[in-house]
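One structure is given here, and the rest of the page talks about it.
Every protein chain except one is present and positioned as in the full complex.
Note that the chains are named A and B in the order they appear, and that numbering of residues resets to 1 at the start of each chain.
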Amino acid sequence: MKVQVLEWNAVASWHWDLKVDDSGVADELCGICRVPFDGTCPSCKYPGTDCPLILGDGCTHNFHLHCILKWLEQDTSKGLCPMCRQVFVYKRIKNMGTSEELHNLQVLIEGHKAMRERENEENEFDSFEDDVRMTD
Amino acid sequence: MAALPRRIIKETERLISDPVPGITAYPDESNLRAFTVAMDGPDSSPYEHGVFDLELYLPDDYPMCPPKVRFLTRIYHPNIDKLGRICLDVLKDNWSPALQIRTILLSIQALLASPNPDDPLANDVAEDWKKDEAKAIGVAKEWTSKYAKSHTASGSAE
């Protein structure tokens, strides 16, 4: 007998792929707004494309792009990951966020880096661990 | 006023359903960003048996900014001034959105358990503390029994 599939109307769900290299499954909630990644940050209406994620590089912490942007806009953030207080660096993945948003993110990260360097010059005794990480 | 962010709703729900031991925190009916907090003084500290009232307010940009917290009950403590303001790193430079209301309240309780006169807010108290710690602790105990008496108190003023 021949069974031929002519057409298939399927229903599926989309999910962010949050698998971090070796360490298995990451948190399901954004550490800043405490909403699951497959949902939206507080300022977005629609999840997914409109409200992309940023994956931490170096640390395993992920955030809604808009959440981390807001955090890094704070001087008090000092450019650190809210979860582990390492200097926040992100994985560059195509199509994650608009170019404007990504540009802003880059500017913020660099701004914090510059600030830290100035402080380091003023206080030689400070740890230079952060700089080491930033030179990747 | 904008709708309350989900994070605040969730935190509030948890504070009420699963409260931190020795601390109660309830939002005001008229403003869900303002909390009334009652904190037990930690055991074997000068503040033991005292119940301290605090107010906690979540600014509009919370959790990007820390909550604003202040003691309403008078307290003799090197890191808390006459106006009830608290000198605590996580309430200032070391704030992170990963912290929450409950973790902040726990930090404040820990500060009561271990005063830090080397990073003072109330300079006179810190001076007293450094000069004669035993005497300062005595004053702290006296203030506790005077101002921070538990409503259900055993009333063991020393």
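As a convention for this text, contacts are C-beta pairs under 8 Å (C-beta built on N, C-alpha and C of every residue); 3 or more make two chains touch, one makes a residue touch a chain.
We adopt the following convention: contacts and distances are computed from a predicted model.
Participant: Please identify the absent chain by the protein name in its UniProt record; candidates are "Ragulator complex protein LAMTOR3 homolog", "Putative peptide chain release factor 2", "WDR59/RTC1-like RING zinc finger domain-containing protein" or "Cullin family profile domain-containing protein".
Facilitator: The UniProt record for the chain left out of view names it "Cullin family profile domain-containing protein".
Participant: Of the chains that are displayed, which are in contact with the missing one across the whole complex?
Facilitator: A
Participant: Could you list which residues of chain A touch the chain missing from the display?
Facilitator: Considering the whole complex, chain A reaches the absent chain at 1-17, 36, 38-39, 45-49, 53, 55, 93-96.
Simple rule for what comes next: only the chains that are shown with their structure count from here on.
Participant: Roughly how far is chain A from chain B, going centre to centre by Cα mean, in whole Å?
Facilitator: 33
Participant: Tell me, which parts of chain B touch chain A in their complex?
Facilitator: The contact residues of chain B facing chain A are 5-7, 10-11, 61, 63-65, 92-93, 95-98.
Participant: Within the complex, which stretch of chain A touches chain B?
Facilitator: The contact residues of chain A facing chain B are 31-35, 42, 67, 70-71, 73-74, 76-77, 80, 82-83, 85.
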